[in-house]
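For this depiction, one protein chain was excluded, whereas all remaining protein chains were kept in their positions.
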Amino acid sequence: MQTIRLKLKEGVMSGVAKIPVIVDSLTPDKLSGKSEAEIKAVKVWWGNREENTGDLFEVSVEGEAGSAEEVKVVMEGDLTRVKYIGAGMKTGEIVANGDVDMHCGALMEGGKITVKGNADCWAGREMRGGELIIEGDAGANLCAMYRGETTGMTGGKVIVHGNAGECAGQYMAGGEILIKGNADILAGLNMKGGKITIEGDAIMPGADMTGGEILIKGKVEDMIPSFKFVETTTIEGEEYRKYTGDLAMTEKRAKGVLYVK
Amino acid sequence: MAVYGYEEEMGVKVKLISGRTVAQGQNLDNKLSDEYFNAVALCELSTEDMEKIGASPGDNVKVRTKYGEVVVKAKQGAGYPEGIVFIPMGPWANAVTSGDTRGAGMPQFKGIDAEIEKTDEPVLNIKELMMRYKEV
Amino acid sequence: MVEITDVVCPLCGCVCDDIVVEVEDNEVKKVRGACAVGKSKLMGHGRIKSPAIRANGVLKDCSYDEAIKKAAEILAAARRPLLYGWSSTVCEATKVGVELAVEIGAVIDNTASVCHGPSVLAIQDVGLPSCTLGEVKNRASLVIYWGANPTSAHGNHMKRYSYISKGYFLPGGKKDKKLVVVDVRETKTAKMADRFIQVEPGKDYLFFSALRAILYGHEDVVPDDVGGVAKKELLELADMMKETPFGIIFFGMGVTQSRGRHNNIINAIQVTRAAHTHTKFNIMPMRGHYNVTGFNQVCTWETGFPFAVDLSRGFAWYNPGETAANDILWRKECDAALFIASDPVSHFPADSIRHLARIPVIQIDPFANPTTEFADVVIPTAVSGVEAEGSVYRMDGIPLRLRKLVDTDYPSDEEVLMRILEEVRAIRAKEGE
Partner (left out) sequence: MSELLIKNGVVYDPINGVKGEKKDICIRDGKVVEEVKNPKVIDAEGMVVMPGGVDIHAHIAGGKVNAGRLFRPEDGRRGLRPRTKVCMPESGYSVPNTFATGYRYARMGYTFVMEPAMPPLAARHTHEELIDIPILDNAAIPLIDNNWMTMEYVKSGDIDLLAAYIAWMIRATKGYGVKVVNPGGTEAWAWKKNCDLNDAVPYFDVTPAEIVRALAEANERFEMPHSIHVHGNMLGHPGNYEVTLKTYDLVKGITPYRDRPVMHATHTQFFSYGGTTWRDFESKARAIADYVNANEHVSIDIGSVIIGDTTTMTADGPMEYSLHQITGRKWTNHDVELETGSGITPFLYSGKVSVHTLQWAIGLELALLTKDPWKIALTSDHPNAGPFIGYPILISMLMSKRRRDESAKEMHSVIFDRAELPSIDREYSFYEIAIITRGMTARTLGLHEHGKGHLGVGADGDVAIYDISPEERDAGKIQKAFLNAKYTIKGGEIVVKDGEVVSAPPGRTFFVTPECESGLMDEMTAKLKEMFANYYSVSLANYPVQDAYVPNPYEIRAPWRS
């Protein structure tokens, strides 16, 4: 096992402007096999200039790793403007101690990311595999697609311990999302596969669904009026109303399933 | 500036919307004028809501949301259903809206949960309003 | 006195091009054919007299050279500059703006992001079945304004292009047409309508979904009340839509700025598509400023993306919600801002503009406005469409050329930007030495 600690230096976010740092170059697979000095020389974007990781982060490396799989990256400091944490990562582990900025785990293929705080918008965007755990809230467009695309998350597992923002799981095609809190409007918008479980409340879930499954354990506000009631069914001992839809997408395509109490 | 945290009950609960008006449009290039102030530092509300807060046209009304509060002149609005108030788009409406776009690039300018009450506090002019932003 | 005909109006997205203006002593004296708002714009208002730089909290007049040099220094030093506005200027200025943004690694965005930016996001999801305004004039027997109030915002829209105009296939004008208005309040436009449908604030999305289900033949699943509208009303609207040979929905900020935002527009476009399975149906955003569309056009062909483009890494990254002006300001990301032909301080939420008090701000505009109160460098320019000519795009994408009506000593927006760009390049060249 190897642990790479990256602590954002205090000066980076102490100015009047909080200029984002883009760190998709700091994933376990990309840092694996590098010495401390080499890691410090890896380039990251800070605004419109490229900087050395070592200039923005305090870097320390403990232990040895036989492969990227055994690399754990721990990120610390004020991460609220640190974007793309773990984006595109294929293996290994990242732990972010605190709130993180946008695109955390975007295009992730494997490995595990734990955010010990909130994650801003587009966490898990276009995620292909791996595990993303957000201990706080997730922002809007969790596990969604990029603008114009028609596929969001296709695989992997995401757990949000808090609430999720608007349009969670938009265009989701596979994988699983568990939201332990509430979901803001339009969770599962355009969903076509996979499963979303919302333990809290939801507003207008499942609009334009063509596949996949959404289960809402709390209350639903403003149910989409173009779903068809199928039957009452029991899941884990609780009674749910099962709907299919969205008929606003035409009957042929309305293959989504919504379970509502 | 006080930020409303739902801990205290205030006036009447309404939905706040904003938008263009002819007078607002005519003074787009003339924003530091009295005409613009008169066109924009106001709140149109229904007769019912006017009665509920005990105000008459021309009285000052305080509009408060999760994001801030602002005082504007009450104006009788034609065609408003009860519970909807309108402030022409501009600095006074924006004093009580949020810049958080929640992943969309567009703040929500319409349909904001707000509370209104009659007040004796003055309507700030544009420079006073701007000063408020510089303080924070 | 000189009469100038076929003047192109530099106010709203209607870009009326049949205005008559009388000029005497190099001043616009009379305007005919424009709406009240357009007339006010053409007649003019008090101007910023001189370039100025703020020192010790006070704007102090200076020369153009000094102001431009100062602006260039601010922009060249910035790590995350924002260039915003662009909707009340011509495309030629925008082109220089994009070049400047590339040069300094800026985020460039226009006022669409607080207007019809959501409509663009929607178009990127589902497309836009639409047409030019002349098609509406000649063919549309059903006109629907949704969350739009043209009597206030687009004074000549109905007269020139839609409900009130006469067309080839509709020689009787409004006698041959039906007008439907959907809004949360009974606006002046609504009072003219054959049918007014009042929807609860924030419920448009539900209404659209229900309408689609009905248009696709699934009225059975639709509940009796949708967003405060009775199912019967929905069914009747759907019938009207199916029966017209050519229908159009014009939508405004009533839908783009309320709960659901771009998703409301996606749903409105989906309604249009559903109606299109029965008949010819179109939809068009009621674009606000006269060239808000033009910025989106230029920015798209030059960068590949219509607005909110982040060029900080040398290539274009587009992601409204992250790279739109409100995102950058509310999140306090930028360390310098240039505003041109717009007034964000009036039109952005308070908690976005607070950041402006703390960073250097450059304003390029003919008129003083609340943004001037925050500006550290102010550069006055000619009024496009009155004192300077150039390309603009109407709400339906039709390009027109604004005219120059009177002479001026003020430089154009394009000229000022070009000089800033040259100055930035000079600074860069020096740094490189």
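Brief remarks follow.
Going in written order, the chains are labelled A, B and C, and every chain counts its residues from 1.
The working rule: contacts are C-beta pairs under 8 Å (C-beta built on N, C-alpha and C of every residue); 3 or more make two chains touch, one makes a residue touch a chain.
Being a predicted model, the structure only gives us computed values, none of them experimental.
Looking at the complete complex, one finds that the omitted chain is in touch with A, C. From the set C:Lys174, C:Lys242, C:Lys280 or C:Arg358, the residue in touch with the chain omitted from the display is C:Lys280, counting the whole complex. Taking the complete complex into account, residues 146-150, 253 of chain A touch the chain not shown. The set of chain C residues touching the chain not shown comprises 5-6, 8, 17-18, 91, 95, 99, 102, 120, 123-135, 137-139, 160-161, 166-169, 245-246, 273, 276, 279-280, 282, 296-298, 300-306, 311, 313-318, 391, 393, 397-401.
By our rule, only the chains that are shown with their structure count from here on.
Taking each chain's centre as the average of its CA atoms, chain A and chain C sit 33 Å apart.
We define each chain's centre as the mean of its Cα atoms; on that basis chain A and chain B are separated by 37 Å. Residue positions 121, 259, 320-322 of chain C are each in touch with at least two other chains. For chain B, the set of residues that touch two or more other chains comprises 102-104. Residues of chain A touching chain B in their complex: 121-122, 139-141, 165-167, 184.
In the complex of the two chains, the chain C residues touching chain B come out as 11-12, 36-37, 40-41, 44-46, 113-114, 117-118, 121, 149, 151-153, 155, 184-187, 190-191, 198, 201-202, 253-254, 256-259, 261-262, 288, 308, 320-324, 326-327, 329-330, 343, 345-354, 356-357, 366-370, 372-374.
Residues 102-104 of chain B are the ones that touch chain A when the two sit in their complex.
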